[in-house]
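Structure, as structure tokens:
Note that one protein chain is taken out, while the other chains of the complex remain in position.
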Amino acid sequence: MEPRVAVVGIGHAGFAPITAGLSYKELMFEAAQRAYADAQVDPRADVDSFVCCSEDYLEGTSIFDEYVPDQLGAVQRPVQTVAADGLFGVATALMLIRSGAARVVAVEAHSKVSDVLTLGAIEQFAMDPVFNRPLGVPALAVAGLDMNAFLERTGLTEEHCAMVAAKNRTNALDNPRAAYPADVRPEDVEDSAPVYWPLRELEVAGRADGCVVVVLAAEERAGDLTEAPVWLLGAGWSSGSPTLESRTWGEADFVARAAERAYAMAGIEDPGEEIDLAEVDDVYAFKELQHLEALGLGTAGGLAEMLAEGELEADGDLPVNVSGGSLGQGNLFEANGLARLLECAEQLRGEAGERQVDEAYVALVQSWRGVPTTSAAVVVLGNEEGT
Amino acid sequence: MREKVARPDEVRRWPGDFPVAHRYTPGLAGDAFLTALRDRGAILGSRCERCAYTYVPTRLFCERCFAELDAGVELGPEGTLVSFTIGFVGLEGEPLDRPVTLGLVRLDGADAVLLHHVLDPGDEPLEIGERVAVVLRAPEERTGSILDILGFAVAEAESD
Partner (left out) sequence: MSGTRVAVVGAGMTRFMRRAQETGKELAWEAARAALDSCELTLADVDAVCLTSAPDAFDGVHMKGEYLSDGAGGFGKPFIRTYVGGGSGVFTAIQGWYTVASGMFDVALLVAEEKMSSTQPHPQGAFLTIFDNILERPLGPNLLWIFALEMNRYMSAYGLDKRDIASVAVKNKRNAAGHPAALLGQADITVDDVLASEVLAWPVQRLDVSPISDGAVAVVVASEEAAKRITDRPVWIEGVGWNLDTTYWTNRDLVYPEYVENAARMAYDMAGVKEPRRQIHVAEPYDPFDYKELHHLEGLLLFEKGKAPEAARDGVLDREGDLPSCPSGGLLGVGNPIAAAGLMKIAELFWQLRGEAGARQVPGTPERGVAQAWGDLMQVGTVVVMGNDGGPPKTAAGLPVVQTPPYTAGGHPLSDGGFRSALGAVDHRLGARYSWDAGVAVGRFLDGLRAGKILGRECRRCERVLVPPRMFCERCFRETDGWIEVEHTGTVQTYSICHVSWDMQPLDPPEMPAVISIDGSDGGFLHMLGEVDPDGVRIGMDVEAVWKPVGERAGSILDIDHFRPRRQS
């Protein structure tokens, strides 16, 4: 389908547990300045449409879309808010460009979660008010239930999950943006306190502030804006049941459906062979494995082997979360997807420094909206060699 | 930006909240479920014949095919433990005095699971696949709430 769409600029700000002394607007302004400079665009003249990603309760403001245009250069322009992770914003930009409504689109997502004092109560507020909330079910409990069902079904173990947590925290040591780099061994993870067993403290991504702005352009404009376009080869998104009672536990079927669409659009038939690196959701360590399985990048048994042989490490056959993932970079909430896209864009441009993966041509990005949702988006990116 | 707040005593914060509360009706399907639970101690579900799927609690519609459903199926009171978790922290991460156990149970006759507390798991470790049974509050204490169910208890061996 035409036209082709490319990432032509990307910028970020924050990526710290607390960004004290910066308002969310100022955080967005810094990320936007960098993205527009990267794409060499003037948002007042060159960007046709703006997409922001946010949720009211994470901001403490109702109708948060009121507060986005000024710091993005989007005043008196077409601006919309998508109540979703940033990758859904990228999907929206893709549709806007393909429809002909825009040639250049800016997508923004941020987290200023350090403004929030009662995150647990807010996360619980996402659950059914009549049947779930009276039981006092924190988000971590839902993650613990899903982890236990996942391990039961696949035969993967707590040790495998600990290896994921250790890998990602250690990867973050090479990532200057990461908020939670640490020299963590699997045994440290297994020794950490259970929060909602089998889920342990070091398997839960710490929260962080940050903002990412991405500029996407139709092919006809992309050539003018960058020498190193990162092509959006495929995008897919899907939801499952939002209801705890009627969803498929222990399995991310919605990720599999999203991937199927993204692969079909990108013409990918054998993801394990064709994808050179992946940045996938790991807000809870077991989720990385569950998502890799749903993405068709490994079976339960295969993943155990890949972990044992270091194939998911930065220098392995399928580097996963070289950035450090959410465990290493911090949980950026609606900005998680764009943070992963940022890593892949840098990798595909050959700008990832210490973390640079050899022969990186095609990258996969996946996000999940967190408990209690069953919504996920998948994007496949490629550089000129990867198309 | 050229100018930033660089001194810790110059960071300004402002407190706030959402100064409202909410009242949630259980809806058309929820009303049927909670009425039966309160009055009869029965757990009702809704069956979609087209999708061959039985929901619990009751639902007005099938999320898979959009068919209109009724509250025509009675489920349980026993079922199978599909997953469980043992919690050591509260909503904001504060340590709990006593761990809590939550379980997902597929009641006999249902495809969906029901989420609730697992009561007194005792010394014997719980196992996924184990048989459990619903424990209800006494009839006179029931108000029409999911808390009219106290939780699940491991089923006695003879009831297997």
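By letter and in written order, the chains are A and B; residue numbering begins at 1 in each of them.
Please note the rule applied: a contact is a pair of C-beta atoms (placed from the backbone, for glycine too) under 8 Å apart; a residue touches a chain by one contact, two chains touch by 3 or more.
Just so we're clear, the structure is a prediction, and the values are computed from it rather than from any experiment.
Q: Check each of A:P129, A:G206 or A:G272 against the chain that is not shown and name the one that touches it.
A: The one listed residue touching the chain not shown is A:P129.
Q: Specify the residue from the set A:A74, A:V142, A:V320 or A:L341 that touches the hidden chain.
A: If we include the chain that is not displayed, A:A74 is the one touching it.
Q: Could you pull out which residues of chain A are in touch with the chain that's been left out?
A: 1, 3, 19-26, 29, 36, 42-44, 50, 55-57, 60-63, 65-71, 73-84, 88, 91-92, 94-96, 98-101, 112, 114-118, 121-123, 125-126, 128-130, 133-134, 236-243, 254, 257-258, 261, 369, 372-375
Q: Need a quick check: the contact residues on chain B for the chain that isn't drawn.
A: Spelled out for chain B, the touching residues are 1-5, 10-31, 34-35, 38, 60-61, 63-66, 68, 143-145.
Rule of thumb we're sticking to: only the chains that are shown with their structure count from here on.
Q: Distance from the CA centroid of chain A to that of chain B, rounded to the nearest Å?
A: 29
Q: What does chain B use to touch chain A in their complex?
A: Against chain A, chain B makes touches at 1, 4-6, 8, 10-11, 16-18, 22, 24, 26-27, 30, 53, 55-57, 63, 82-93, 100, 102-104, 111-117, 128, 145-147.
Q: Report the residues of chain A in contact with chain B in the complex, numbered from low to high.
A: Listed in rising order, the residues are 20-22, 26, 29-30, 57, 60, 62, 118-121, 124, 129-132, 134-138, 140-141, 144-149, 152, 193-199, 241, 243-246, 249-250.
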